[in-house]
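Let me begin by presenting the structure, written as structure tokens, before commenting on it.
The complex is shown incomplete by one protein chain, all other protein chains being positioned as in the whole.
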Amino acid sequence: MRKSTCKVSVRGYELDSFGHVNNAVYLNYGETAVWNFFHSAGLIDATLGSDLFPVVMESTQRYMHELRLFDEVRIESEFKGSNGLVKYKHLIINESTGLVSCKIKGKIAFVNKERMICDVPDEVLEYLESDTDEH
Amino acid sequence: MRKSTCKVSVRGYELDSFGHVNNAVYLNYGETAVWNFFHSAGLIDATLGSDLFPVVMESTQRYMHELRLFDEVRIESEFKGSNGLVKYKHLIINESTGLVSCKIKGKIAFVNKERMICDVPDEVLEYLESDTDEH
Amino acid sequence: MRKSTCKVSVRGYELDSFGHVNNAVYLNYGETAVWNFFHSAGLIDATLGSDLFPVVMESTQRYMHELRLFDEVRIESEFKGSNGLVKYKHLIINESTGLVSCKIKGKIAFVNKERMICDVPDEVLEYLESDTDEH
Partner (left out) sequence: MRKSTCKVSVRGYELDSFGHVNNAVYLNYGETAVWNFFHSAGLIDATLGSDLFPVVMESTQRYMHELRLFDEVRIESEFKGSNGLVKYKHLIINESTGLVSCKIKGKIAFVNKERMICDVPDEVLEYLESDTDEH
């Protein structure tokens, strides 16, 4: 299992007509966390450079406290390989209040150009399983 | 319980760099179905005109088949009142293939301006519970 | 010169915190009109199937009347080939009021994989120049 953290700021156009961040935008934030994780891990080539590409198979969001304009947001993520999928959890945290705004958990599969589900690329799997954070 | 159907077409800017509809956009489609439902039911005043407004508390999406440019999409929805929430299910269906592209289920609460969760407005609840479709 | 018309409905998540369609969304509407035009003209292969792809080089929007939730929108577009570009104009019209909500004019170039600007594909150019509407 691997952990990572990334930060985003709420942008004005992400608010909906209720003046808070629209529920779909949390998936954008989560996706940003996933890309940043693959990027910092040096896994972009392994995830995008091959014939495979990652697709979200499932996602569940629990919305707990709204986010508003100019809120600074920290996303704490966990990733692990499991049964041919990458599973992730995100805590989307409002940095000024410390409150968890949204919890996301989801699953990514790797598919080929014919949209067949394939194994998680070895390089990704090895990275996820060799957590050096604990040493 | 109430059912409703609404249609959307995939728009080019909804595709991501993999050439298919981005996972977050399915929440946009689901939200469109919810608004259309309240609108056709004559419940916009009851949902927006009062001091209350609806917020998504929870959503789970299972992504099954991708959607692509120009796909025509039918959203079949079910809504019911339950324990102070409106629960919904959406089937997001590709009309040309007949395949279910995504299943969404979620819960909406009504909150007041102080973001306290309140009862579902009576008018909404009565509408959801008096299903005339079955007569 | 070719004309085309396409329709969209305002979706709830396209509103911003002022309760009207966000200014960036008009570009989404315009892009939808462009794709629909190429699609109905049978030009998708000519625009996407080759090694070239279309990019917006320039766009100007004049915002005149806001659009709101559930507004039905008609986009009246004109396209012409000119100096190696496709030039377009969109009138984004609120169907219930008849008012022009936004005027867009812009230019599309075709670029290759190295992002060099190339000629407009012949098939596209011929279509734009052989306006059968006037016969």
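By written order: A, B and C. Residues from 1 in each chain.
Operating definition for what follows: a contact is a pair of C-beta atoms (placed from the backbone, for glycine too) under 8 Å apart; a residue touches a chain by one contact, two chains touch by 3 or more.
The structure presented is a predicted model; accordingly, all values stated were derived computationally and were not measured.
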Chain not shown: contacting residue from A:K3, A:H39 or A:R115: A:H39
Hidden-chain contact residue, picked from the options C:E58, C:E72 or C:E126: C:E58
Positions on chain A where the hidden chain makes contact: 8, 11-13, 28, 31-32, 34-35, 39, 69-70
Missing-partner contacts on chain B, residue numbers: 12-13, 15-19, 22, 24, 69
Chain C residues that touch the omitted chain in the full complex: 18, 22-25, 27-28, 31, 53, 55-63, 66, 115
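The working rule: only the chains that are shown with their structure count from here on.
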Chain located farthest away, centre of chain C as origin (C-alpha): A
Centroid spacing, where centroids are CA-atom means, of chain A and chain B in whole angstrom: 24
Approximate Å spacing (C-alpha centroids) for the pair chain A, chain C: 33
Inter-centroid spacing, chain C versus chain B (mean Cα positions, whole Å): 28
Chain C, residues touching no fewer than two other chains: 12-13, 69
